[in-house]
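As you look at this complex, bear in mind that one protein chain is not there, while each of the others sits in place.
Naming follows writing order (A, B and C), and every chain is counted from residue 1.
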Amino acid sequence: MGDFKPQIIAFCCYYCAYAAADVAGSLRLQYAPEVRVIEIPCSGRVDPVVILKAFEEGADGVYVAGCLEGDCHFLKGNIRARKRVEYIQKILSELGIEPERLAMYNLSGAQGDRFAEIADEFTARIKKLGPSPVKVGDSL
Amino acid sequence: MSEHAGVKTKAVGAVLVVGGGIAGMQAASDLAESGFLVYMITFDDSLGGRMAKLDKTFPTNECSMCLLGPKMTGSLNQVNIKLLTRAKLSNLLGQPGRFTAVVERYPRYVDESRCTGCGQCAEVCPVKVADEFNGGLSQRRAIYKQFPQAVPNKFAIDKENCIGCMKCVKVCTAKAIDHRQQPEILELSVGAVILAPGFDSFDASLLGEYGMGYYPNVVSNIQFERMLSSTGPTGGRIYRPSDRKIPRRVAFIQCVGSRDYRNKYGAEYCSAVCCMASVKEAVIAKEHHPEMEVTIFYLDMRAHGKNFDRYVNRALAQGIKLQRCLISSVKEDPATGNLNVSYCEQGEVYTADFDMVVLGAGVRPPGSAGQLARSAGIELNRYGFARTGEFNPVETTRPGVFAAGGFIGPRDIPETVVNGSAAAAAAAELLSAARGSMEQVVRYPREKDLQNRQPRVGVFVCCCGSNIAGVVDVPAVVKYASSLPAVVNAWQFTYSCAQESLQRVKEIIEQYQLNRVVVAACSVRTHLPLFRETLKQAGLNQYYLEMANIRDQCSWVHRDYPRRATAKAKDLVAMAVGKVCRNQPLHLEPVPVEQKALVVGAGIAGMTASLSLADQGYGVYLVERRPYLGGLLNRLYLPQRGENPRDLLRQKIEAVINHPNITVYKEAELTHLSGRIGSFHSTLQVGEKTVHLHHGVVITATGNCEAPVRGYLYGKDNRVITRLEMEKYLGENKNIDRLNTVVFIQCVESRQQGREYCSRTCCVQTVRQALALKELNPGVNVYVLYRDVRTYGFMERDYRLAREKGVIFINYDLDKPPVLRSGSEAVDVDVYDPACREELQLAAELVVLATAAVPSEGVEKLAGLLKIPVNEDGFLVETHAKLAPLDVPAPGVFICGAAHSPQSIGEAMAQGRGAAARAATILSKAHLLAGGAVARVLPEKCAACLTCVRVCPYGVPRIGTDNVAEISAVQCQGCGTCAGACPNRAITLEHYRSEQLTEKVRALFNGEVASSG
Amino acid sequence: MIVAQPKPVKEVADYIKECAKVLVVGCSGCTSVCLAGGETEAEILATALRILRKKQGRPLETLVTTITRQCDPEFVAGIAEKVSQVDAVVSLGCGVGVQFLAEHYPDKWVLPALNTVFAGGTVQAGLWEERCGLCGDCVLHLTGGICPITRCAKSIQNGPCGGSQNGKCEINPDTPCAWHLIYEKLSALGRLDLMLEYRPAKDWSKERSGGPRLVQRKDAEL
Partner (left out) sequence: MKSGSNLEKVLSQGRFAVTAEIGPPKHASAEGIINTAKILKGYVDAVNITDNQTAIVRLSSIAAGVHLYNAGVEPVIQVTCRDRNRIAMQSDLLGAYSLGMRNVLCLSGDHQKFGNHPQAKNVYDIDSIQLINMVRGMRDDKKFQCGEEIKQHEPRYFIGAVANPFADPFEYRVMRLEKKINAGADFIQTQSIFDMQRFEKFMDMVRRRGLHKKVHIIAGVTPLKSARAAKFIQQRVAGMLVPDEIIERMEKAEDQKAEGIKICIEQVQHLKTIEGVAGIHIMAINWEDVVPEIVEKAGLVGQHVPVIS
């Protein structure tokens, strides 16, 4: 378990989270290399089916990162995203998958440090939870 | 059309821009995008100017080159910008509207049309000379490229140092080198000229006391900046030149050659940017070398720009030391190469040892200023910069000739960009009749119809010099990429964004019949437009492109894990390939533009913007909440550097009222806004009446106001007044001769908890008022209690004059603010004077408070209506702090003036004019192109459930007459909230369709091989 | 419209635990509009079922389709090919949809993925409310357009009862008292006389109590 390298997908909104990831880069902030960013124009675009499919394919963790609440570039997309994430979390727990494997984060486009922190924090969380039960199976 | 423009002075629809820096590029792109042909000449070999030398920019720490790269390539690719390098203006004949510019063009000795930028010539060149681009810290060959990302990406020969060995000629397989090239003289017919040659840095070796030039470990700020740059002489590491060791203790010395009029090499003015530049360099250096101790020795910390004080406070929190003092000398210990700095603080002399000293060398007029002024027929000011008006900073002494950027005087990047736009507006005002007459229309090759073809993907992996390749195993990524399904092949580039690489991409697309492209390089945020342009030029739909960010989000952030960074890069490439195979061509459709502007706020910025657009021939609706025009300008009385704000106010109001293109609505408020860029519908409440307007753009110029004062007895003792009340008092000149003592208190409720910013205009205003007081009553005692005197730029002169006239400046600390008591005769002001280390008690008949500038009341509501973000201080947030200071994310909406941040009259006018130029890039077009990555309804799936109607933050979807949802492509902002909410998957967000995103996810897991690497 | 709610995934998973391949059928009608049974929910359910089975080490294959209305045989017939490939069909239609599918494909297990709740409408985004009791004998002309059968907890026809306070029903302080609403509406319309009129006992034979009902239109018959 020690060398468990989680596979994590981050759906990042273009205006804040993705920009923050770029800022983290330009500041050379070092963070966990497990996160794979998928850029979406707004966290409001986040699609429950796509997230569930990510888990089906074997993602150990997924997070959605949007602008700070109240600061969404598209006004309210991030609020919708949060609610949708909560909805999917409910489904995950029904499926016996820890709902903490899915998270919603908010940060501003300038918060490179926060982006790095989130990546580390979430990676640590998933490492602690271990591989996704979808991969491992119930019997194990 | 042009026949009707008037035979007598038929204007030429072309503009000459002198200078290829950020000011010149901004002016050129604004003009080119609004219907003018631009000739851009630079004496350099590349575009980029000063900004190209910077590693990062303050206050966002963004990579300068990353911002500049797309801008440079954009300028080069803009068909209406004709770039001439190694060229200078030698004469300017004719009148405004019809000039003949005589341009001398010097040979590069390299045929630009043949050079591929491969660099083999430089490898064989035997000559090595100091590389001035890197401040002489490295060497280059006689045949060279200015810097790796140079645009155009072509080599050039430095003939002075060339020995004529012809090795380069032999090695060049492209046969591009031609040692026989001769200078040529070009005569260009233009209607206006914009001078933006930039500025030079002060040569600190002229001042002996700092040891520059003979102590190797004393370097200039530009040298230091180059060291920080990953493409610089040290690859981003700070070395001591003497022993190439990393310095542990670094000192920055500010005001080298600035604010120093006594020395014959010094300059009277403040260089305005060095404080922030040094703080930034200190911050970045500490990021590169966390163990480094940095001290900045300064006189006043001039952090007067937007978010600057916050940046300085952050630097302090990160451990950067700021030491207010006067430097007396720098001495080297020859044994160690260390430097001993003596400085004077509060009357005492101290010394400290450092491993390296960085000199904040000031700004100087460009070396070419004299020649350029003569050629262009303009005057220079006392400091050798272009002489321009205080209130019209881009207008030179010759009509039709405008100036922008550092050539006007020291200024930072956003101000330079604003000047560039303002100069463009000024030229466009002059040439409005000729707009479009010389414009060339871009034609792309016919788009290939590939919709039903099997994907043939080409993957281009960028090394970004060593930025990516230094961490990620690029050849391994290339190999992996070429093994992926549907990938025809993968290629490696040193710089994929280089001109030559882009050309190569186009060739490869053709050669391999590619129909999909993946570029694994940096961020879509900076480079997507560039690569899309390349696809278009190659006849591919621009949406057949995906990028994998293997730099900003990979190599830069996983430096310690090269293997895992490589694995991640492979994953990101696989994901991009997965998606690109699902991409579909999207096309933009023309939608009409209502060629009118709505300007909100009729202060000086709003009036200037309105007049510029009106003069450019566009209808303007100018909306003012108050019953009068002019805003805060109504409250300014004292002349500013010889120009009278009262006259300005009168002239502008008159011009606005009489302009046939301007409709003014006073006592009016914007209550509703709908529509989209190019076609907004707004509703005004004008008194009792409701007015509906239709316009293509909105310019917000709501200004700022004085913050209410709570302390300092204001409102309790009528001898305490604000700075604006003081203006009026001085303007009316009542009983001033009776005053004995006047005390000014600076930074009242600015730069402190809750209002962590500088109000920018107060120091300058205070000094001006102090001088006026002294003039009206030479016997009056004037004290200015300040935290930092921020008379930036040429305003420093007033500060000097004030001190000479006997105005006493006392520094106070935020922890120990002055205390006021009401006395019967006077207001007693207690303040601690650090210079003589004692408590002073001043008996003032008048106390003037430098009140904070805060955004106008209700700006949040307006910002909400216009969808402009507001920062924590209440000021409007621009799209980009550096390069897009007048744009906001909402398309078609612009900002200017003090609603952006506190600013002077001249600055607000420049922003007003600049915003007009930005607006004209839209208003000049009859149609905009809409569509692309927007929501699309699949009518056969729509259940008309109204979910999209309810969730859209912009209220765009509606259920149409045929009972299915309709989403207007022009109005759709492309957030995809509706697509995520549609219960029947009847809405797709183009380019982000569910199956495209799913494919990205799948590709990650199908590529287990990569992940395990 | 018919308002329905998804059943817990585990419950549906249990129905199909013996199956290797199922067809998940969404409905573009009512259940799509009430966000319970459109294509999105069908995809979500199918993915969730696959995840669950993947976890159990017994992968499930799914086909997902959505038809215009599950309550019309022609639409139901349109998916015959897909139905033939699977062991069972999971319907995200209302109870009607499930039955139509089951009737049309007599040799297939058709299983409900939703609980059909009521006939109602969207009162605000994300909130649906019951409005019609399908009683077959509408009295809305007497009650100001407010249905006492569905909206009064006791379905009383000579209301309001003594549990009406501050306009709310005694069973739930958030539920408006239907008869209070009726009173206000009739009062506003100047028709309080209708409230004084005795409403005789209702003819429930027209309701479901009278057995499965048919609606017949001779002229529409072929």
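Criterion: a contact is a pair of C-beta atoms (placed from the backbone, for glycine too) under 8 Å apart; a residue touches a chain by one contact, two chains touch by 3 or more.
Model, not experiment: these values are computed from the prediction.
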{"item": "Neighbouring shown chains of the undisplayed chain, as defined at the top", "value": "C"}
{"item": "Residue of C:Leu63, C:Ala102, C:Val117 or C:Ile156 in touch with the missing chain, whole complex considered", "value": "C:Ile156"}
{"item": "Residue numbers in chain C that touch the chain omitted from display", "value": "153-168, 170-172, 177, 180, 183-184, 192, 195-196, 198-202, 204"}
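Operating definition for what follows: only the chains that are shown with their structure count from here on.
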{"item": "Middle chain, criterion being Cα centroid separation", "value": "B"}
{"item": "CA centroid of chain A to CA centroid of chain C, Å", "value": "36"}
{"item": "CA centroid of chain B to CA centroid of chain C, Å", "value": "59"}
{"item": "For chain A paired with chain B, centre-to-centre distance based on mean C-alpha positions, whole Å", "value": "33"}
{"item": "Chain B, residues touching no fewer than two other chains", "value": "951"}
{"item": "Chain C residues counted as touching two or more neighbouring chains", "value": "40, 43"}
{"item": "Parts of chain B lying in touch with chain A, wherever the complex brings them together", "value": "56, 60-63, 66, 287, 523-526, 549, 551-554, 556-561, 564-565, 567-568, 571-572, 575, 867, 869, 889, 933, 951, 953-954, 973-977, 979-981, 989, 992, 994, 997-998, 1000-1002, 1004-1005, 1011"}
{"item": "In the complex with chain C, residue positions of chain B that touch it", "value": "941, 943-947, 950-951, 982-986"}
{"item": "Chain A residues touching chain C - in the complex, by the definition given at the top", "value": "48-49, 52-53, 55-56, 91, 94-97, 133-134, 137-139"}
